[in-house]
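Here the complex is missing one protein chain, while the rest keep their positions.
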């Protein structure tokens, strides 16, 4: 099984049990770098797949919460290399497949080839790159895939149908359905026409569809779960980490 | 004898005695309007001719001292009409011929015809108008002269010779030789080439020549007296009035 | 010095004016103008008159002057059609953009011209007065350009309210001399500059900033500012398809207005309207509406209309715009009013502020507070003259007015839900 296939499998396992797959997002090394691996284990103990955020100086698709966590992590010395080192030192025994969410520039600076290898070796099965549209992705995508690491595509309510179809075909692991037009961390609730949108995306995609942006509560997860395979929980979890509450408890309560 | 002839006579009387004629300048009604006539009497008791300043809002040829006195007098209600009223009420018994120094606009506002009559009736024998060059003076000059009141012309070190000659011919009462290029109230002393300048002016003029601007001390009066018939003392006297010292004593000490 | 002129006389004088025969050799526009200056300055004035006669219309001087206008000042300035303002007002509005001239106002046309003349006449240094600071900045820039030292006299009150311009003068290498006497605004600054000039009439060139003062200044400034009206006239014909029915300009000393109006005097079908500062009210001291409410007199060198009391003392004025805050006005305007060729009206502080805001919002042009007065009246005029074509002299930009405008918060036009 290729690394990125582990992701769809894990999601499939969850949905097979009648659950909505839960994909928590956490900024690496936030709020305390020392607690990174412990936090990751706690999150992975509930999450079917875990998304690890690589901090970046210009998180242009993120709202205040993730911006804050990102700037703080950078100040505390969290880098892509450091994250890999931590994962390596952890013994690679985390069961849930890992996904890395990073803006393009840190990946570019790291080097695609090295990136693909280190990812494969540390259980990172795929990447989400919010400022990399498919059209610009060829080089990194092919390099990653050469090592079995996938590039997850995003679709949004503004994505035209033909493009939606195209993106669903080239995505790996799952298809990321952004619930809103907007940045992460919105508090205005999920849109009314969410069901139609997710049904449409799911009908087009042969990959599992996971919805993200603005999912904050168990009700949201239930709501999303009726029309998608999984729910991605980002800012809400980062806020929990920020308040130094127990992430596993928070996540269990979302189920 | 025409009123303006009284001026040259008074100067002549003084020089005949071997004196330098003294022409003190005082801003009317400064510092206290109530004291105007008393101050005038005191000043006239020493001065051969007395120059009364009519306050004006834009005394562009005057330095700080006379500006200050002028603004203060205006605030205290001193006007040309008020000055005439005070002179009328004083009984017209001041012996020294009076000269009024005024910028043009207050005279214009007053009306030239009325001005000439009130001047003649109050012992004002001539006018000095610092912003009225000869070329612009015809109307007021003829009106004043119709009542025997003169218009005193000024010459300066910058006046070309042919113009100096012209001005000396049309002046009445005396010829006012400005000692410096500059405004009233200068403290930088009299210029080194003063003697040559005054000698030249005196040689051209058939009228007595009186020098003014920057004359502050007995030494200045002596200095000027060697080359001119009279000395005009303005800012220095206004400062004396400002300090509420006795003007007569100050003036006597200049002799 | 009579100011009353009968219809016949007025007609003759207008013809003389259009024929370029005024001022006459005594510096008069009909009864107005003249040369009321201290004897100490007479040689300097005579030198200046001679210099003007010799150089101003000489080929060499005009070539140098026109070249500076074109390549340094940025002339011709644009003529802008204002479609949204036109729609709101119901007339066809055209704007002559002196705000685009170097240093931000029409003042530079005059400043560079006189600076070139001063150089020609061998002056060792230049002094200037300033109200809004625009003439000070223009003089500072022009003096730098021709390499002459420059000192600018500016009232303490104006230094306060036109702070950005004070900084600019300093940067441009000029010395700014704060005037603490008199009314501490433009009039006091002129008095102080004259005092300085008297101290060195041979070495100093006095670069007067408006069409005021003793002859030959009103004439000199008019000649240097007429480029505004010459350009505007040609541009109207070319771009607007014809001359305007009316032209509007604000009037402080009157230099931008005379610059716009003079080349249009002969087009007698054009209504010419000068707009003065109505300040906060009609009473003496509440405004600077010299022509609209003043009386004849002599101030700072010329016989014109002034704001004065019955004793002939010049009165303080009030205007929200420093550049209009002056108790006198150029004698040629007094003349044009007397012969009935130009109408002079007043617009108050609030109307000017509203006009400034309206122009910002509709056309994206931030005009000077002085200039805003012209818009304020044009708007009223438009109500009675729907469908007409008008030309507004946009004498300067409003950047310098920020300290004043900050006291009047802008009503933002962002009105969609965001």
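What to note about this one:
All chains are identified by letter, namely A, B and C, in their written order; residue positions are counted from 1 within each chain.
By definition in this document, a residue touches a chain if its C-beta (ideal position, glycine included) is under 8 Å from a C-beta of that chain, and two chains touch if they have at least 3 such contacts.
Being a predicted model, the structure only gives us computed values, none of them experimental.
For the chain that is not shown, the touched chains among those present are A, C, taking the whole complex.
Of the listed residues A:63, A:123 or A:173, the one in contact with the hidden chain in the full complex is A:63. Of the candidate positions C:241, C:364 or C:387, contact with the unshown chain belongs to C:364. Within the whole complex, the absent chain has one touching residue among A:136, A:169 or A:246, and that is A:136. From the set A:26, A:87 or A:107, the residue in touch with the chain omitted from the display is A:107, counting the whole complex.
The omitted chain makes contact with chain A at the following residues, 55-64, 67, 71, 74, 79-81, 103-110, 130-133, 135-136, 139, 153-156, 158-160, 163, 167, 178, 181-183. Taking the complete complex into account, residues 70-75, 77-81, 84, 97, 99-102, 104, 124-125, 140-145, 147, 149-151, 164, 167-168, 170-175, 239, 356-357, 360-366, 398-399, 402, 405-406, 409-410, 412-416, 418 of chain C touch the chain not shown.
The rule is short, and it goes like this: only the chains that are shown with their structure count from here on.
In terms of inter-chain touching, the protein chains here follow a pattern that is not a line, ring, star or complete graph. For chain A, the chain with the farthest CA centroid is B.
Averaged Cα coordinates give chain A a centre that lies 97 Å from the centre of chain B.
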